[in-house]
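Take a look at the structure set out below.
Of the protein chains in this complex, all but one are displayed in their positions.
Right after this comes subunit A.
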């Protein structure tokens, strides 16, 4: 029979529960441990270059657009779909931004808002067919991938367009001004690092206390403390390291805010819960009164908007829009989400997992580049890591 029995070993309930907890949550711990292990590995083999302030800042900037798109992609994949068009959309929006700002001299703020809107409209246009006409997302977004790549080429007439106005460049190359005005050492960065760490700890302790009150604690105390301490330390350390270089990049702030908002949306709101339900069992969700087509439509609209934002960040970083911008991004983004533990059939996965997945890819890219490993080897290694992560995931599920 399929009943799951509580495993009580001779070693006592305490140890048995700790062990079964690790087994049941292998995925979440596994990915965090994998990221730490990969960072430690590259820190050693690069002779300490990886964690240098300038490189760490670079790492954040290099991966920001992948992380931003992974947030949207996670929701799309949780809802049981896929979006292959995000790279092309990001490229097209970068081109649109360049044409608007450089050729038409539209004020940068207005242009940026218009670009985000166009991104959302693109998402809606694709989501409409997927949600209301049940056309497989794979097909619709494959078409979108070709269409928007073509549009980007047409819009830019095959040329690179730039440079952008300096204020717009700040989106990617700027740093948050230090309100504490503390000379070379950026106080704001350290303070924000500490504040986020404290907020994180507070939120964790609060939710654990709720669980304790209702007698539903599953995570052993030692694990809880260990996990919370590592993450809090990482936040403070990141703030400190950034402070010794140039402070907080604007992009990091945007990214952190988005990660916070989307984590909350996915885990704590009714909208998030409904998206998981749609991916878990579309029919049951529909018969529970959930407007499933509208929800799918909205996840694609959101994906379009985040692709547009990623396109803007990428264009600002290169300070030029090229027809080739965003080529192959969709693969990095989708890989990040799956490495982060989302299920291929929908219904499961976490925002934090996707972000960690994106950074695993990012640290490997960065570390291997520092080591001078050729692009050929890099591709192979990344491919194998993706495969290994998913095999590990499937193996874990089949054992549970």
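Please note the rule applied: a residue touches a chain if its C-beta (ideal position, glycine included) is under 8 Å from a C-beta of that chain, and two chains touch if they have at least 3 such contacts; residues count from 1.
Methods note: contacts and distances are computed from a predicted model.
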{"item": "The complex's invisible chain, by UniProt name, from \"Cation:proton antiporter\", \"Stage V sporulation protein AE\", \"Multiple monosaccharide ABC transporter ATP-binding protein\" or \"Response regulator\"", "value": "\"Multiple monosaccharide ABC transporter ATP-binding protein\""}
{"item": "Given A:287, A:344, A:375 or A:388, the one touching the chain that is not displayed", "value": "A:287"}
{"item": "Residue in contact with the excluded chain [from A:277, A:301 or A:315]", "value": "A:277"}
{"item": "In subunit A, positions touching the absent partner", "value": "1-8, 207, 210, 213-214, 216, 218, 268-271, 273-274, 276-277, 280-281, 283-291, 347-348"}
